[in-house]
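Note that one protein chain of the assembly has been removed; the remaining protein chains are unaltered in position.
Order of writing sets the labels: A and B. Residues in every chain begin at 1.
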Amino acid sequence: MDSANPDSPRPNRPQPSGPRSSRKHTPKVNTKGLYQRAIKDAFVKLNPRQMIKNPVMFLVLVGTIITLLVTIDPNLFGASQGQNPRRFNGLITVILFFTVVFANFAEAVAEGRGKAQADALRSTKSDTIARKILPDGSIAEVSSTTLHQGDRVKVIAGDLIPADGEVIAGVASVDESAITGESAPVLKETGSDVASSVTGGTRIISDELTIKITSDPGKGFIDRMIALVEGAERSKTPNEIALTVLLAVLTLVFVFVIVTLPAIANYANSPVSVAVLIALLVALIPTTIGGLLSAIGIAGMDRVAQFNVIATSGRAVEACGDINTLVLDKTGTITLGNRLAEEFIPVNNHSMTEIATVALAASVFDDTPEGKSIVRLAEKLGANVDFDRSKAEGIEFSAKTRMSGTNLPDGREARKGAVDAIKGFVRSRSVGGAHSRSGEITPELDTAYERVSNLGGTPLAVALNGNIYGIIYLKDIVKPGIKERFDQLRRMGVRTIMLTGDNSITASVIAGEAGVDDFIAEATPEDKIAVIQREQAQGKLVAMTGDGTNDAPALAQANVGVAMNTGTQAAKEAANMVDLDSDPTKLIDIVVIGKQLLITRGALTTFSIANDIAKYFAIIPVIFTSANLQSLNVMGLASTNSVVLSALIYNALIIPALIPLALTGVKFRPLTANQLLQRNILIYGLGGVVAPFIAIKVIDVVITAVGLA
Amino acid sequence: MKRINLLNWVSQLKLVEGVSFVWFEWRRQQLPLAIFLLLCLNLIIAPVVYAASSGTLERRSAWAIGILGLVTLGLVIYLFDVIFRPERY
Partner (left out) sequence: MFQGFIQIALTLLIVIAIAPILGKYIARVFLGERTLIEPVMIPLERIIYSLGGIRAKDDMTGWQYAQALLYTNFVMGVFVYLLLMLQGILPLNPTNLIAPSWHLGLHTTLSFLTNTDQQHYSGETTISYLSQIAGLSFLMFTSAATGLAVGIAFIRGLTGRPLGNFYVDLTRSITRILLPISIIGALLLLILGVPQTFAAPAVVTTLEGVTQYIARGPVAAFEMIKQLGENGGGFFGINAAHPFENPNSATNLIETLAMISIPAALIHTYGIFANNTKQAWLLFWMVFTIFVILVSVTAIGEYQGNPLVSSILGAEQPNLEGKEVRFGWAETAFWAVATTATMCGAVNGMHDSLMPTGGFSTLLNLFLQIVWGGQGTGTAYLFIYLILTVFLTGLMVGRTPEFLGRKIEKREIVLASVVLLVHPIVVLIPSAVTLAFPNTLSGISNPGFHGISQVVYEYASAGANNGSGFEGLGDNTLWWNLSTCLSLLGGRYIPIIAILLLADSMAHKQPVPETAGTLRTDSLLFTGVTAGVILILGVLTFFPVIALGPIAEAFKIANGQ
């Protein structure tokens, strides 16, 4: 679209609405065999080279190896005590091993789902033969993978478009359903901002196009997204890195605690075996979050992909959660793209039927949604076409005349358009003619004009020859449910700013109706950057959507820029996300995903640390036999061996138990930060303290009953 | 005099060569070399552990504990590295 007027209607753009879930049309993801493959991968990932990337789990792996050694030879580190230490050590080894495998499994499942997602994306990207236009103008057939930025290719009906690019010649319709899921073909033509960019993997279904390739092989949007959801090129996001540090610190602290324990315990005449020490260490270090951390990150990217959004980095998705300000265009985002006729306001003593008839006459050839809505309204009011359509001539809207209409067979001219344009038209037709009263521009007209403006509508004047018949009230329809979404955003602390080309009266009405926090009327593209910079100067993070070439600087300036897939290549390059459905409100969903990602990490970390209390209270009282700490054994656990095993089994099982949560993310509710904290602390903090007490007790009873310990 | 100098020179060369050899091998195959160095270090540690235990430990256990200690030390260094350079992991 031409952003010089952010309000110009977008024709032929389906505007998805309705509940989010119904819009989430995942490309068919093949989950068959996902779990078998994940199980296999979980073992493949035991390779120390991979394990070393995850400090917590690497420690567990090293611990497993050491307990394996004391299983083979229980007296390796000095004489062992207790009956059958080999069996006990063996059990510890098995549980520790499974702890690592479960963690790997979590990652593998997340990656597997990502891969399935990537395969679905990749299926659109088969290696095709491209017709490359050589410098001398001749055409050579080359593989699409050899195309580089700047190459020019020709595609004709039936071809797959070989790579992302920009149309430099031709007009054609393209089926983009492979990536957007939208079945209606899209018109692509050169020059126009909206329709000049094409995406690799889509199919041209009519005519032919010459395309200039804008990305190198493997660097297109789809390629980047594939790499991201597969987890192969996943670099850690800033918050993830900070969390990794914290987990490593906690791990290190507990390593020091455990390393110093034998000397102290020996002094107290309660020597503790190496296997038990390792068990205690593994119980204390944050294995739950350590095992699930990477799965959470991969699953987050996967969720973004499911929403049909291509993110160029995980960092951008995470930044979405931090957004303070959302800059949105009015048209197509807050209101439906099209204004609809709501009412006819007759002036100059004309009747309602008269104005309806003239409006109908002026609109019969108008195919825009506005025109069609006028026809509908006029017919509802009983107006008929009283002339021979085939003999009449339609006058198209042009930016210069700012009106459209019909030249009737009898020579009369029916016009509708911007009020001052019609005023001018009426004056020109009145010159030399009879000074009929109805040709005069009366104050009544201005009153009607103001009334419509004050309602937030767009007034169109209707005239027949030199007579003004009245005003058509074109109403901007605020998208259903948008007000609630902005309410949610406000509660999440996100401010919304609406940009519109309308005058400030109209803008304020729409702003009020949609419930945005602020609006900029009569906005130019430069205003967009200015607004973003102003907000950023206050330390805020700004997100915006855009699609035009002149949106590109603003998209680059914004902390999160979401380009519409229908937008220009320049806009897509400048943005850090591309929405394949070209639905500007989707930004709100991405904000939620970003927040969910952080909440899930925080919640599982809190849960993991809170669990330590129960594990301590289970293990410490029983391992120092000489210290008589039995009264601290609040859970009444059976024996030293059963306690250690129960705690470890709990520790191992909690990882697979939480995989679903890690993959789907903690449910996000649009509450204020304090309400969220209260809720999540209650569930994951308090829950994390209480749950293991119960679980360990239950496991203890079970394994004692089956005689495992 | 001259001969001794020459010997000195040769042995220095050998030392440099040895160091560079170990260094290059280190870059090539880290794990086996790490294990080798670990065992070498343990030559010093294990007798200390054995002596400190004043006869309550077998010689074999002293060795095992020495290695366990070194592995732990390695883990501590590794964790410090994770803390200060988390981007690498």
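To be clear about the criterion, contacts are C-beta pairs under 8 Å (C-beta built on N, C-alpha and C of every residue); 3 or more make two chains touch, one makes a residue touch a chain.
Values in this document were obtained by computation on a predicted structure and should not be read as measured data.
From the options A:599, A:618 or A:647, the residue with contact to the unseen chain in the full assembly is A:599. Touch with the chain that is not drawn comes from one residue among A:495, A:528, A:572 or A:697, which is A:495.
Mapped onto subunit B, contacts with the missing chain fall at residues 52, 83-84, 86.
The missing chain lies against subunit A, touching residues 238-239, 241-243, 245-246, 249, 252-254, 256-257, 259-268, 270, 284, 318, 321-322, 324, 490-495, 538-541, 594-596, 598-599, 601-603, 605-606, 609-610, 612-613, 616, 620-621, 624, 627-629, 631-632, 668, 672-674, 676-678, 680-681, 684-685.
Methods note: only the chains that are shown with their structure count from here on.
Look at where the CA atoms of subunit A average out and do the same for subunit B: the two points lie 51 Å apart. Against subunit B, in their complex, subunit A makes its touches with residues 52-55, 58-59, 62, 66, 69, 75-78, 236, 241-242, 244-245, 248-249, 251-252, 255-256, 259, 274. Within the complex, the subunit B residues that touch subunit A are 56-58, 60-61, 64-65, 68, 71-72, 75-76, 78-80, 82-83, 86-87, 89.
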